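The full complex has more chains than appear here; those shown keep their coordinates.
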Amino acid sequence: MADMKSYRKELWFHVPGRRAFINITPQVEASLVECGIREGMVLVNAMHITASVFINDDESGLHHDYEAWLEGLAPHAPVDHYEHNRTGEDNADAHLKRQVMGREVVVAVTDGRLDFGPWEQIFYGEFDGGRRKRVLIKIIGE
Amino acid sequence: MADMKSYRKELWFHVPGRRAFINITPQVEASLVECGIREGMVLVNAMHITASVFINDDESGLHHDYEAWLEGLAPHAPVDHYEHNRTGEDNADAHLKRQVMGREVVVAVTDGRLDFGPWEQIFYGEFDGGRRKRVLIKIIGE
């Protein structure tokens, strides 16, 4: 195999509400085509600590279930329940929810494609929206 | 160091019941020997979104504790508690449990071996068995 190559791209998001799940698989696939790497790994990570990147199903009922489940595990309110919110923030719950869903995924690149099972899709999970936030795509391989 | 190499292998599982934890460390080690990569990284990921790959202890009491704990965090029943199950599935809880335990692990390869601490073992975590499902091993390095 030949020399190692690398590629970097940022995706920008502005979720108007507090929370959302956005399918970013097409953007990651487009990055892979653009860089021409055929064998290697893709890292996709939230660059903010109140957001996640995760892999699961693109099914709206499931996304509703995630939303309700995470709210049960780490409720937004009462906001004064959290010491972090004494800093003037109201997003402590978002820092907790992001740990359950994860910061990043690493996906194999094989024959120039995301090496995925039948239902795998990559999502940006926003838990504290209302401002511009970023995801990093980094690809290494050859 | 020399040119980058890559290697890919699928492991197949058919868990008869709904849930199980299976130690797959020997298969990952065998892949490493087979490919001859001495320095790099191994990605091991579930290719299905109701299963996990994670690293922890090979101790049956702990596996029982994981099972009971995950069932408390994301109960299987009542199945109509979950919107996802209106699609005809009964596995919404499996999609939630998998997020707690994780989709993938990345392990360092050093001197041709998994660069592990004293008790680290790699497990396939099945949360919705009864059919054939896959794990991907991808190794890059030299």
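So that you can tell them apart, the chains are marked A and B in the order they are listed, and the count of residues begins at 1 in each.
Basically, a residue touches a chain if its C-beta (ideal position, glycine included) is under 8 Å from a C-beta of that chain, and two chains touch if they have at least 3 such contacts.
The structure displayed is predicted, hence computed values, not measured ones.
Here 2 copies are displayed; the structure file describes the full homo-oligomeric complex as 3 copies.
Criterion: only the chains that are shown with their structure count from here on.
For the two copies, subunit A and subunit B, the CA superposition rotation is 120 degrees, given to the nearest 5.
In whole angstrom, the spacing between the mean C-alpha positions of subunit A and subunit B is 20. For subunit B in complex with subunit A, the residues that touch the partner chain are 3-6, 8, 41, 43, 45-49, 73-74, 82-87, 92, 95-96, 98-100, 102-104, 106, 134, 136, 138, 140. Contacts from subunit A toward subunit B in the complex involve residues 1-4, 39-41, 54-57, 59-62, 64-66, 69, 73, 100-102, 105-108, 110, 115-120, 140-142.
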